[in-house]
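Every protein chain of the complex appears in place save one, which is left out.
In order of appearance the chains are A and B, and numbering begins at 1 in each one.
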Amino acid sequence: MSDVAEPEVVAPSPMMPEPPMMHGVPLSDSHGQRVLHPTRAGYLKLVCTLLDDTFTMCADLTAVDYLTFPGRSLPDGVVPERFEVVVNLLSIERRERIRIRVQVPAEDAVVATLFDLYPGSEAMEREVFDMFGISFTDHPDLTRILMPEDWEGHPLRKDYDQGCIPVQFSTDFAARERAQ
Amino acid sequence: MGLVHDIQGDGLGGIPHNAITAKVEDLVNWARSRSSWPASFGLACCAIEMMATGGAHYDISRFGMEVFRASPRQADIMIVAGRVSQKMAPVLRQVYDQMMEPKWVISMGVCASSGGMFNNYAIVQGVDQIVPVDVYAPGCPPTPETLIHAIETLHAKIENGELLKRRAATGAGAGLHVTEIERGAQPIPVILGSR
Partner (left out) sequence: MTDRAIQDIGVQDILSTIREGNEPEQGLKPRSELTARELLREVGAVLRMSEADAAKLGDIPLDPAEDQTMIINMGPQHPSTHGVLRLMLELQGETVLRCKPIIGYLHTGMEKQGENLTYMQGGTNVTRMDYLSPLNNELVFSMATEKLLGIDGDIPERAVWMRMLLSELNRMSSHLLFMATNGMDLGAVGMMIYGWREREEVLRFFQKVTGLRMNHNFIRPGGVAADLPAGWRDDVLYLLEMIPPRLEEYDTLMTGQPIWRDRLQGVGVITQAEAIALGATGPILRSTGLEWDLRRDQPYLHYDEMEFDVIVGTYGDAFDRYAIRLNEIRESIRIVHQILDRMPGGDYRIQNKKVTPPPRARIDESMEALIHHFKIFTEGFKVPEGEVYVAIESPRGEIGCYIASDGSATPYRLHVRAPSFVNIQCLPHMMRGGLVADAVAVISSVDPVLGEVDR
């Protein structure tokens, strides 16, 4: 188990109606799926709580780069940042899923690792590091996993081009425009 | 090709004379085309169709090719079946380099031939950027019939010696030099660790 226990400051939101909360974290609903929005500081503690609450399997850990879509809808009180780390947890006992979305700023793209709680997140966090450049503190082996180790750049970021070679006689006008 | 049309007059599958008077080169090419062993280089979905071609229904054993050699040293044809990523490209070249002459390459599927539908940062746009390709087989994935057609095309080219002649003339291919050792020359001692 992790020995990180950063104190989470829960400030009561002044004057505005509070969004529904769960474990002290804003909860929203996305097409019938529960989504929690912790801060970076409270992320690990929340995941520990959920692990104790029968969410024993980390189904998926990925990230999204919201550079070109900053205006996405988030519950009140959640400050949008460039990156989001998205974790899907599964409770086998209760047959439930829950999703966690953590906002990660671009200039300080570091998040706590879930390796000590879910060893299965090792490869997923490496993939996030490789594709987005988000580091995970205390990850046992944070190296590139999909790209060659001397690759420069993080391919899934929005400012990284797909890298099409322009095809001469193509009706894919968007691709030709991008290539220019 | 592997098909004999007229067994009475055809002799050995098209060689004008019989085994005794045919040119050695023709015999060698005839033999090579009928027992070319593929190196297993299955990468992605095309590898599955390549395995299906080796299965009982499509059976490339009738062309002498059912033994997929794991070791590139023992293989003649490298069928690059699947998309070649940036990380895999040096490995592909290494395996190709380890194959002994004469060797041929079939680029199976559109991903190997030109990058296919994956025109992006991760896929080499055509395996001919890394190894010289003799036959391209299109399809995504090519059905086993297409692959057999490609193999037979290659066999026809092997049989009439066209490819090797062309390579010798243009210097293309792996570029290995063979220097003849004179008869009667003294053997040169090999001392390890020095020139």
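Basically, a contact is a pair of C-beta atoms (placed from the backbone, for glycine too) under 8 Å apart; a residue touches a chain by one contact, two chains touch by 3 or more.
Source: prediction; values computed, not measured.
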{"item": "Which residue of A:H23, A:R40 or A:R97 touches the chain not shown here", "value": "A:R97"}
{"item": "Positions on chain A contacted by the hidden chain, ascending", "value": "30-31, 33, 56-60, 62, 64-65, 68-69, 72-73, 86, 88, 92, 95, 97, 99, 115-116, 118-124, 127, 131, 140, 143-149, 155-156, 160, 162-163, 174-175"}
{"item": "Contact footprint on chain B, counting only the chain that is left out", "value": "40-45, 47-49, 51-52, 54-57, 68, 70, 82-83, 85-88, 90-91, 93-95, 97, 117-118, 120-123, 140-141, 143, 192-195"}
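Everything that follows uses one rule, which is that only the chains that are shown with their structure count from here on.
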{"item": "Separation of chain A from chain B, taking each centre as the mean of its C-alpha atoms, in whole Å", "value": "47"}
{"item": "Touch list for chain B against partner chain A, complex", "value": "86-87, 115, 119-122, 125"}
{"item": "For the chain A and chain B complex, residues of the former touching the latter", "value": "147-148, 151, 155, 160-165, 167, 175"}
